[in-house]
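Missing here: one protein chain of the complex. Every other protein chain is in place.
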Amino acid sequence: MIRAAVVGAAGYIGGELLRLLIGHPQVEVVHATSRTLRGRPVDGVHPNLRGRTRLTFSSEDQLGHCDVLFLATPHRETMQRMPEFLARANVVIDLSGDFRLQDTAAYLDYYGVEHEATELLSTFTPGIPELHRERLRTADRISVPGCMATAGILSLVPLAEAGLVRGDITVDARTGSSGSGAKAGSENLHAERSGALRVFAPTRHRHEAEIAQATGHVVRMTATGVEAVRGVQLLCRATLADGVDERAVRAAYRSRYAAEPFVRVVAARRGMHRFPDAKILSGSNFCDVGFALDRGASTVTVIAALDNLVKGGAGNAVQCMNVRLGEPEDRGLGFTGLHPN
Amino acid sequence: MIRAAVVGAAGYIGGELLRLLIGHPQVEVVHATSRTLRGRPVDGVHPNLRGRTRLTFSSEDQLGHCDVLFLATPHRETMQRMPEFLARANVVIDLSGDFRLQDTAAYLDYYGVEHEATELLSTFTPGIPELHRERLRTADRISVPGCMATAGILSLVPLAEAGLVRGDITVDARTGSSGSGAKAGSENLHAERSGALRVFAPTRHRHEAEIAQATGHVVRMTATGVEAVRGVQLLCRATLADGVDERAVRAAYRSRYAAEPFVRVVAARRGMHRFPDAKILSGSNFCDVGFALDRGASTVTVIAALDNLVKGGAGNAVQCMNVRLGEPEDRGLGFTGLHPN
Amino acid sequence: MIRAAVVGAAGYIGGELLRLLIGHPQVEVVHATSRTLRGRPVDGVHPNLRGRTRLTFSSEDQLGHCDVLFLATPHRETMQRMPEFLARANVVIDLSGDFRLQDTAAYLDYYGVEHEATELLSTFTPGIPELHRERLRTADRISVPGCMATAGILSLVPLAEAGLVRGDITVDARTGSSGSGAKAGSENLHAERSGALRVFAPTRHRHEAEIAQATGHVVRMTATGVEAVRGVQLLCRATLADGVDERAVRAAYRSRYAAEPFVRVVAARRGMHRFPDAKILSGSNFCDVGFALDRGASTVTVIAALDNLVKGGAGNAVQCMNVRLGEPEDRGLGFTGLHPN
Partner (left out) sequence: MIRAAVVGAAGYIGGELLRLLIGHPQVEVVHATSRTLRGRPVDGVHPNLRGRTRLTFSSEDQLGHCDVLFLATPHRETMQRMPEFLARANVVIDLSGDFRLQDTAAYLDYYGVEHEATELLSTFTPGIPELHRERLRTADRISVPGCMATAGILSLVPLAEAGLVRGDITVDARTGSSGSGAKAGSENLHAERSGALRVFAPTRHRHEAEIAQATGHVVRMTATGVEAVRGVQLLCRATLADGVDERAVRAAYRSRYAAEPFVRVVAARRGMHRFPDAKILSGSNFCDVGFALDRGASTVTVIAALDNLVKGGAGNAVQCMNVRLGEPEDRGLGFTGLHPN
C-alpha cells in the first residue's frame, strides 16, 4: 500500500485529494492535516466522504514520514517550508504555485514576491503526464500546474510544438467559484457570485505565465468568473502558420493524444455537445480539447475544458502519483462524469 | 419632498431601500448610514445605483432629523437604540425583528433574549397595509414583518379570518441566499450555497411566530435555502373546516384582495405558471397567492411567493410610508417583474 | 460476464444505466435500444461516455436474449409489451411506473388508465434492497420505484414499521429538471425552468401512492420543481405516537440502516451539512435520511435526499441486479459524490 498524506486537507483541493486517495485501492491516507480542525472527522467539512472514511484531521506536527506527500498549501508558505516537506516523504507532489515557473523573474513579476527557494526550482518536474511522463516515472518532486494553466497547456502545446501557430496567443478563461477556495470573502458570497460574469483578472493572471512557459508564445489571458462551482473552460485564439489547414490541426491533436487516457479531442461539426464543456466533466479527470478554424484558415480557436479540482488539480496530482509509483495511470480516476448534470 | 434616511444602508435590505427611495419621485434621501463606509459612494457596494445617485454613506452621528427613518439594523441593537431613533424622525419604519412580536414570552422564546423595550411594543403598528391600512395612515411607528412571515400572513389570514381552516398549519418555506444578508460566512460561500437544498431551520424559525400571531393558529414551519438569490416561496397546509369547498376558498381570497395593488391571486387549472413562483417577482412588490384543495376537500395547500427584499422587506416598508404620508400607495413601486428571468 | 440490455437507452435514465453498466466490471452491455437513433454511437447523446465505449444504439427488433433487461420505457407501453420483454431475458428490471402499485384501483386513480397486465402485477418484486433484499435474491421480475417514492419510502418506513408515527403524512417533494426526461417542452425550456420554484403537482402526484402503499399511511404529497438538474429532496411531516422521543426515532433509523451500504443517517445538531442535501449526491447511489423533532416531540420532520437518476432510478436498478446475481451489492456503484459541487 502507498502511504499518502495531505497537507492542507480542509480546503477544496485537499478535500478532492482525500476523495480520490480514499477511493484509490492501493493508497492508505495516513495523515490529513488542518491547523484549525485537528481531531475532527474529515467528513465534517467534506460531507461527501460520509460513510467512506473515519479519518480525522491531524496537526502538521503529527506528520510522520510517508511515501507521498501532497501539498495543498498557499504559495509563498510552500516554498518557505519545502525543505521540511521534502524531509517527510519519498515523493512530494506540490499543488501550490511556487514551483511552476522556472524563471524567478517571472515569479517575482506574477506573484509579487521574490522566490525564496530558487535552488530547488530546477529539481521539480512539471506534473503534466501528457508532456513529461518519462521524467515523472522517476521524479521525487512534482509541481502540479494551475487549473487554467493545465487546460491551456494541453490545448495549445500540440499546435505550438508542431509549429502550426505563430505570434501571440490570447486566452479567455472562464472559471467556477471553487477555484477561489473555501475561504469566505464578500466577493465569494453566493448572492454576489451567483450568475456573475465577473472579469476578475483582465490581464496578468498567474496561470498565463505557465502557458507561456510551456508553449514559448506570448500569452494574453483574461479570467472571468462564471456561474459554476466546478469547471474551467478556455477559449484560445492563435494565428495559424502559412498553409496550415484543419486537417493539419486535427492531425496534430490526434497524434498527440490518441493514446492519452485523460485527454479527449472534441471537435464535431454540429450538435450541442460539439465542443468541450466543463458541465459534463465534474468529478472526472478528463481534459477535453477542441478547435475551430476561421474561414480562410488564418486563425484557430482552441477550446479546452476540465474540472478545476480534478484534472486541474487533485486528479492530475493522483495521475502523477500513479505514473511515479508504477500504478495503472487511471487507477482511482475512473469516474466518467455525468450527463445531464 | 419627503426627507428620508436609512440606517444600515450598506446591507442588502438597506441597498434595496436606497434603490426604491431614490426612484421615488417624492422622496429625498438625506442620509444613508454605514459604520464602515462613511464618505464612500453608495454605488460602490450597490453597483446597480451607478449613474442614479451621487449619495455617499454617512456615519450615524451625522444623522439629523428627518421625516421618515428606515431601520435596517440588527435585532436586539434595534430595541436598545429605539428611543434614540424615535427622536430622529416623525415616522420610524423598523425592518428588524424587535417589534414584530407583541408577546414578550414569544420574543424570548424565538430570539433567545429578553425584550428590552417592552413599553414600546404596543406603540408599533404592523407594516402590513393589506391588514392594517387604516392604522398605518396615522402610525408613527411601524414594524415591517419578516420576509417569510409576510408571505405566510398574506396567504393564510384570508382563510383564518373567514374560519375556513382549523387546527395546526404546517409551512414549508424556501428562501434565496440574499435573506442571509451581506455578511460573509462559509455557509454562504457560493461553492457551498449554490444548488443547495439546505434545511437550515427544521423547526422554530422566528418567522413562524409572526404567522401564528397573525392567524391565531399553531404554525409549524420549516425553512430551506434553495438556489436563488432573491425570492421566497411558502407552501402551507391546513385542514379545511367542514363543508368548505374550492369556491369558498377562492371567494375568500378574491374578496380580500380584489382591490389590493400588490397581492395577486394565482391559482390556475393548468400551465407552467399556474401557481405563485418567486422567479418572476424579482424586484417587484407583488406577493402572489395561490391554493389547491386536496381531493375530497379535506385539506388546502396554500402557495405564496414574493421577493424577500421587496414585498418581503424594503418594498413593503416603502408601501407603508406611502400609506402613512398620503402618497399613492404604489408610488415608486411600479416595477412589474421580469419574464423570463 | 453479465449480458445486459437497456430498452429506451437514449433518455436520461437510459443514459445513466449505460454509464453505470459500462463501468461495472462484470457487465457487458449487449444492446442499447433507441427507436430514432439506431446505428448512432451512444456517446452522441450521452457525451460523458466519450472514450468509454464504442457502443451504438440498436433497434428493438435487434434485441436478442440476455441475462438482464432494463426497461426505461414509458408507463402503459411497458405493461402492454411486458410479455415480449419477459421472453427476452432471465431477469427483467422495470423502471417504468406500471408495476409499482399492486392495487389496480390505485393505478387507475393515479395513472388515469386501466391496468392491462393485472395478472403480472403480483409477480414483480419491488426494487428496494433495503426492504426486500431476500426476495430480490431470487426475483426475476423487479419493479424499481419512482425517484421521489424511493426517498419517501426509505425515510418513512423505519418510523412506520416501528409504529412511531400515526395518522396522515404530508410530503413536500422538490425535484430537479432531469426528472422530466429528455423530451423538449416549453415548460422545460431553460429560460422558463431556470431558478423556478414551480409547484407542478400540488396534490395527487403518482409517487404519493407508492409511499402510501409502502408505509400504510395516508400520504399527501406536493411536488415542486426547483433549480437543479439532478436531485430530489423530500420533507415529510408526521405526528409522533405517544411517548416517542428523539432517541427512539434515532434508534429506529440506526438499527434499520446500520448495515446498509447506500443509506446514511444525516441528522446533526448544527453545521451547514446537518441534514440531507441532494447537492452533494449527484452521481452517487446514496439516499441520505435525516430527521428533526418539533419541540414537545409531537411531530417529526423527516428529510431525505438522493440523485433521482441514480438511487432514484438507474443506480437502484443496478443495485437490485447485483443482489439478484450475487454480485457485491455496491459493485459499479462506488462513486462518492462531490463536494463542493
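Chains: A, B and C, in written order; residue numbering restarts at 1 for each.
Criterion: contacts are C-beta pairs under 8 Å (C-beta built on N, C-alpha and C of every residue); 3 or more make two chains touch, one makes a residue touch a chain.
What you are looking at is a predicted structure, and each value in this text was computed from that prediction instead of being measured.
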*Identify the visible chains that the left-out chain touches across the whole complex.*
A, B, C
*Residue in contact with the excluded chain [from C:53, C:143, C:178 or C:222]*: C:178
*If the hidden chain were put back, which of B:80, B:122, B:255 or B:336 would touch it?*
B:336
*Return the single residue from B:230, B:311 or B:324 that touches the missing chain.*
B:230
*Contacting the left-out chain in the complete assembly, out of B:66, B:280 or B:320*: B:280
*May I ask which residue of B:9, B:49 or B:199 touches the chain that does not appear here?*
B:49
*Absent chain, residues of chain A that touch it*: 170, 172, 174, 186-187, 191-192, 194-200, 202-204, 220, 222, 224, 226-228, 231, 233, 235, 237, 272, 274-279, 290, 292-295, 299, 301, 303, 305, 340-341
*State which residues belonging to chain B touch the missing partner chain.*
12, 15, 19, 22-23, 44, 46-52, 178, 182, 229-230, 264, 266, 271, 273, 280, 282-284, 286, 288, 334-341
*Footprint left on chain C by the chain that the document does not show*: 12, 176-178, 180, 182, 184-186, 188-195, 229
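In this text, only the chains that are shown with their structure count from here on.
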*Which chain's mean C-alpha position is nearest the mean C-alpha position of the whole protein set?*
C
_Relative to chain B, chain with the most remote C-alpha centre_ = A
*Report same or different for the chain A and chain B interface, where same means the shared residue numbers exceed half of all residue numbers found there.*
same
*Could you tell me which two chains share the largest number of C-beta contact pairs?*
B-C
*What whole-Å value do you get for the distance between chain A and chain C if each is reduced to the mean of its CA atoms?*
35
*Measure off the straight-line distance from the CA centroid of chain B to the CA centroid of chain C, and report it in whole Å.*
38
*asked:* Could you work out how far the Cα centre of chain A sits from that of chain B, in whole Å?
replied: 45
*Would you mind listing the residues of chain A that make contact with two or more other chains?*
12, 178, 182, 229
